[in-house]
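Some chains have been omitted; the remaining ones sit where they do in the full complex.
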Amino acid sequence: MKIGVLVQEGPYNHEASDSAYKFIEAAMAKGHTIQGVFFYDDGVYNVASKMEPPQDDRHIAKRWSELGAKGVDLIVCVAAAKRRGINPDLIMPNSRISGLGQLSEMCTEADRLITFGD
Amino acid sequence: MLHIVSRSPFSDDSLKSCVRIAKKDDPILLTEDAVTGVMPGSAVASLLQDAMKSHAVYALSADLKARGVDRMLDGIKVVDYAGFVELVEQHKPMTWL
Amino acid sequence: MAKIMFLNRKAPHGSIYAWEGLEVVLIFGAFDNELAAVYMDDAVFSLKKGQDTSELGIKGFIQTLPVLEDYGCETILVEKESLDARGMTADDIAIPVQIVDAEAIANLMAEQDVILPF
């Protein structure tokens, strides 16, 4: 199946980001295709490239970027990002900034669209 | 349709709204803080017991373990993330934020 | 083409969710989708007449609400039980909507391809 994922909350502050990641891992392990991950609202902070979490903690941005390296399309909402100070120079490799139209497309093309938020 | 509830049913109204709206036989999956609701003898036990008359109610194991939930109402089904994905294969998901 | 429902449950202004739930309509309306919006629980306040956000210094809803219809979201449902619980009636609602019970919402939900919660 083609599964689209919408993430509405930022990293560390809410479990939503972790839940989304774990769900995607499990879906890929079952052979599903991730149509894309759309980061909206505070979700745009997920791929902030300057993150430096404590050494014994998970590195959320790096984890997303590695998923991007496997071919998962990581899309950061441009309007939400600009507002919050996230620009193309400040996002992780394998992620990109684009508009809500991408979310609309994902809704049309994916077999399932699942939201993680709070 | 699969109804996903992630907020604590003690402090938030999302589980209550989900149960009010969900159609008979639609499954409900409790994740994140919502798994705290499955302990027996709690103030939301009757809400969940009523829900189980019309819905299969699942709880996500990783979240149960993280919160030390070591006892559950009869009838709650435990799933891991693979089981979560299977539920999404079978039903379109709707998340109650 | 997909059937997409925006399910709004959060109060306006206290968080950006309610606002972003309107923003998506602006964009999604440009694509060939069949859109519906539901307002229930605290989100019924997003449709309240007489909102004046000038003292808060943020953009208001009242000017923006007409985007719902203008951008092709012709089905707008408001849950009666949510209105009742908040001491509100049809007279409090600023735009034309259908006031319905939980079952009507459930029925429309069941027809959707995607439900996006805000």
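Order of writing sets the labels: A, B and C. Residues in every chain begin at 1.
We adopt the following convention: contacts are C-beta pairs under 8 Å (C-beta built on N, C-alpha and C of every residue); 3 or more make two chains touch, one makes a residue touch a chain.
Being a predicted model, the structure only gives us computed values, none of them experimental.
Composition notes for this entry: the full complex, per chain label, is A x2, B x2, C x2.
One rule holds in what follows: only the chains that are shown with their structure count from here on.
Taken as a contact graph, with one node per protein chain and an edge wherever two chains touch, the assembly is complete, since every chain touches every other chain.
With B-C and A-C as the two chain pairs, more C-beta contacts join A-C.
Centre-to-centre separation between chain A and chain C, using Cα means, comes to 25 Å. Of all residues in chain A, those that touch two or more other chains are 8, 113, 115, 117.
Residue positions 17, 113-114, 117 of chain C are each in touch with at least two other chains.
Considering their complex, residues 1-2, 4, 16-17, 20, 23-24, 27-28, 30-31, 33, 113-114, 116-117 of chain C touch chain A.
Chain C contributes residues 7, 9-10, 17, 40-41, 81, 102, 105-107, 109-110, 112-115, 117-118 to its touches with chain B in the complex. Within the complex, the chain A residues that touch chain B are 1, 3, 8, 15-16, 19, 22-23, 25-27, 29-30, 32, 112-118.
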